[in-house]
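Missing here is one protein chain; the remaining ones are kept as they sit in the complex.
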Amino acid sequence: MTLTGEFFAFMSLALVAVIGGVLLLNLTKVIHMVVALVFTFVSIAGIYVLLSAEFVAVVQVMIYSGAITIIMLFGIMLTRHHGEEAEPKGGGLRKLLLFLGVLGFGAAVYLGIYDLNFEAVPNTLHENNTEQIGISLYSQYIIPFELTSVILLVALVGAIVLARKDDEKEGDKE
Amino acid sequence: MENAWLIPLFPLVSFLLLLLFGKKLKEASAFVGILATLASLVYSILVLLERLSEPTYKAETVWLTIGDLQLTAGFEVNQLNALMLVIVSLVSFLVHTYSKGYMHGDERIPVFYAYLGLFTFAMLGLVISPNLLQTYIFWELVGVGSFLLIGFYFYKESAKAAAKKAFIMTRIGDVGLLIGMILLFWQTGSFEYDEIFAAVEEGAVSGTMITLTAILIFIGAVGKSGQFPLHTWLPDAMEGPTPVSALIHAATMVAAGVYLVASMFPLFNASETAMLTVAIIGAFTAIFAATIGLVQTDIKRVLAFSTVSQLGYMMLALGSAGYVAGVFHLMTHAFFKALLFLAAGSVIHAVHTQDIEKMGGLWKKLTFTGPLFLIGTLAISGVPLFSGFFSKDEILIAAWAHGNYGLFWLAVIAAFFTAFYMFRLFFMVFSGEARSEMKNVHESPSVMTLPMVVLAVLAVVAGYVNTPWFGSFLGDWLVEGNEALGHGHIAGPGWIMIVATAVSLLGILLAWMMYSKKSISRDWLSSRAPIVYGIVKNKYYIDEIYNQTVVFGAKAISLFLRFIEIFLVEGIVKLTTAAVQALGKTGAKIHSGQVQTYGTIAFVGLAVLMVIFALTGGYL
Amino acid sequence: MSSVPVSAFLALALILFCIGLYGALTKRNTVIVLISIELMLNAVNINLVTFSKYGVNPSITGQVFALFAIAVAAAEAAVGLAILIALYRNRRTVNIDEMNQLKN
Partner (left out) sequence: MDFNYFLTLLVFSPLLGILLLAFMPKANESGIKMLGVLATLPSLILALIAYFSYRGGNDLANFSEKFRWIQFGGQGAEQSGMFSVNYELGIDGFGLVMVVLTAVIATLAALASFHIKKEWKGYYMLFLLLEIGMLGVFTSQNLILFFLFFEITLIPMFFLIGKWGYYEKEKAAYSFLIYNGLGSAILLIVIMVLFSRTGTSNIEMLRMILNTENAPLVAPVSESLKMGLLIALLVAFGVKLPIFPLHSWMLRVHVEAPPSIVMIHSGILLKIGAFGLIRFGMGIFPEQFADLTVLLAVLGVINLLYGAFLAFIQTDFKMVLAYSSISHMGIVLIGLGANNEAGIQGAIFQVVSHGLISALLFFLVGVMYERTHTTTLANLGGLAKGMPIASGFLLAGAMASLGLPGMSGFVSEFMAFFGLFKEMPVLAAVGTLGIIMTAVYLLRAVLAITYGKAEREFVGISDVRSFEWAPILVLVGLIVLIGVYPNVLSEPLQATLETILMGIGG
């Protein structure tokens, strides 16, 4: 493995992503956690670029770092009681168990992937990436694409209904 | 002889008939039993007469198939069998007749005769068995017959205990026989007597194995014949009606042990150790029981201990290679001991007590019974010219000739004791004055005295079939054609006969001086050595020792196992249920409704599985 | 040829997935739980994109699927938050410990 720029880029991006994740787990204020995760999302976008998926990277930045994070922040603002994560009581055993479980799971999967290496096949993903995706989406995956739009619609309507229904209920009560 | 198998069937038929119709027949059921045994007797005599001139007859049929093995059942008529058939059916017939009078008025007469029939069937079946397995089968049946008859007065606690004891003690012996028999089978490949003997003779069985099996079989005989240390049931068995004691515990069943050793004689003879064991146990039992007999006060118990003692004599004879002597004494003993028991029954019938301390002066009142009892007493004491004299003499000679000098002297002392306690019994019952109020003392009816007369005659004359003076007809006939059994007559030094006569007369004299003339105080022993007297009086505390060791041990084991049952087995059960309950409770707790907990558990489970798969490479 | 091995990308995805999983199952604030789930989805997306480039048959399909996944994740986040708010209005809490309606 040579110390190329690509490698250096990967390492730093990965480091940032992992640090973001760890911060998510360890910070106490909810807002901070969300912000920590933004780093992770952005560095994942960087990873996508390394993997010659520019379009996905952009989408990642827009949807995750943008939309979802904002939604979450709104969620926190709308609901939050105490800004901090309350100290869990009596969950120590569960946490330990889970930690071991996650560790075991990770180890088991890592066992499966650590020496995975496929024959490198030359590909042209980086050339006109967006165009390729567009062609693929509108030809091969047209039906899933349409279905996705249905899902989004349903989610939109559903979210509105969920939010409104309670308003009415409360209105009824009052 | 081809139809000798019919002989045991007559009493069996009587047994079945009485079971079915006994209630209607009432006292008439006695006749069913008497007729059946009469038929057996007549037929037995015919078979014996036929056997005198013809060779052994044997017939068999397949009884049980085990794979390639075929176990057979059948019958055999050889010298010993034929002789035993006559003895058994004769005594049985006489006892059946006698019981007609003795049991008169008992409402359970049908049951009594049914039991007698069952016993007689089993006993006759035992003596014609051609193989060990069949012997064992009838051996056990005889035990049941005895058990039923001892417990005939079922409402008496003592009878219940005695019956139980008799059955269990003999069963201990039976197990010995069973083991010995099976071991012998796997050594020789057969249960048949002749094939076993052939195998032993060929040397197909190792010496240790012969000794082992012989001793195991002897244990069976010890149980049945009331030899030390399994003798304690026999005196207790006197709880049964007296005719039963005469039939079973004097003449037939207890002799079965001797019969068994006699019929397995070639096997025993092949092992010096086994022979010595038999002889020592026999001699020891003879002297041991005789000493106990000295101090008993129950008329039947005295006779019971004398039976034990006499059986010891027979064992001594067999153990000293005196095959003929043993069988001979078996025969004479059957007659005079049955006579004594029947006479004792007659006395009890008359005075309604068994305690000789309360009797006395009955000579004048019981004009038949008295002389008959005397004949029996003389015979058992070994007074010259009576049958017991000849047979006992043979035994002593056999013991001497075989080189068992110590045992010989033991036997002589036992003979002295025998004479003493038998005459002590006789004098206490019949001479002097009555020691308690006796009302309605009357002589027994003729149906009871006639059998006694027959036995008395036999008790006198039976000895002459085998005497050193006129020739040993019985002995020669018994061993004819079978060298393994030894000689018909063993020559011994002449002084033995004199010694035997002297000790028996001495015993009689001593008894006369103590109990009739009263020139020696009766308390002579009890006042001088009260401890010895106490020990002997209590039968050496054997029963108590057994109670303290064997019975207590069994109880202790049982309690220990119950402890295991409660704490270990039930404990495991409780532990299991507790574990399941704890698991259930934990499960209920986990179901807190929190998605995260569910998720955690599901995921951890998955992780564990994945780790396992990863480690095992995907295979379980 | 890339100097970064496939397994490195996969390992990164694995680490992120584990972090997300751990967060989703331990955090008490429902919003954080939702975010952790998003993180897990992201980890999966990394895998998809990695295989689309370095897989046995490199093709654009992996990226397309990543896009779909992102779309669905977005929808899920929206609905999830809506539910969260509805729940919050009912029970005045976002603390997941107190959400045990499954129990009864």
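Miscellaneous remarks
As written, the chains take the letters A, B and C, and residue 1 is the first residue of each chain.
In the analysis below, a contact is a pair of C-beta atoms (placed from the backbone, for glycine too) under 8 Å apart; a residue touches a chain by one contact, two chains touch by 3 or more.
Here the structure is a predicted model, which is why all the values come from computation and not from measurement.
Within the full complex, the chain left out of the display contacts the shown chains B. Summary of contacts with the chain left out: across B:L385, B:M513, B:A529 or B:L559, the touching residue is B:L559.
Touching the chain that is not shown, out of B:T65, B:S519 or B:T616: B:T65 (per the contact rule at the top). Contact with the omitted chain, checked across B:L568, B:L583, B:A602 or B:L615, is made by B:L568. Summary of contacts with the chain left out: across B:Y113, B:F138, B:F268 or B:F368, the touching residue is B:F138. Within subunit B, the residues in touch with the undisplayed chain are 62-69, 111, 133, 136-138, 140-141, 144, 151, 154-155, 157, 159-160, 163-164, 167-168, 171-172, 175, 178-179, 182-183, 185-186, 554-555, 557-559, 561-562, 565, 568-570, 572-573.
The rule is simple: only the chains that are shown with their structure count from here on.
Of the two interfaces, A-C and A-B, the higher number of touching C-beta pairs belongs to A-C. Averaged C-alpha coordinates put the centre of subunit B at 93 Å from the centre of subunit C.
Work out the mean CA point of subunit A and of subunit C, and you get 5 Å between them.
Separating the CA-averaged centres of subunit A and subunit B is a span of 98 Å. For subunit A, residues touching at least two other chains, in rising order: 94, 98, 102, 105, 109. Across the assembly, subunit B contributes 600, 603 as residues in contact with two or more other chains.
If you check the complex, the residues on subunit A that touch subunit C are 1-2, 4, 6-7, 10, 14, 17-18, 21-22, 24-25, 30, 33-34, 37, 40-41, 44, 47-48, 50-53, 55-56, 59-60, 63-64, 67-68, 71-72, 74-76, 78-81, 85-86, 88, 91, 94-95, 98-99, 102-103, 105-106, 109-110, 113-121, 123, 125, 129, 132-133, 136-137, 140-141, 144, 148, 151-152, 154-156, 158-160, 162-163, 165-166, 170. Taken together, the subunit C residues at the contact with subunit A in this complex read 1-12, 14-16, 18-23, 25-32, 34-36, 38-39, 42, 45-46, 49-50, 52-61, 63-64, 66-68, 70-79, 81-86, 88-90, 92-95, 97. Contact residues on subunit B toward subunit C in their complex (touch as defined above): 591-596, 598-600, 603.
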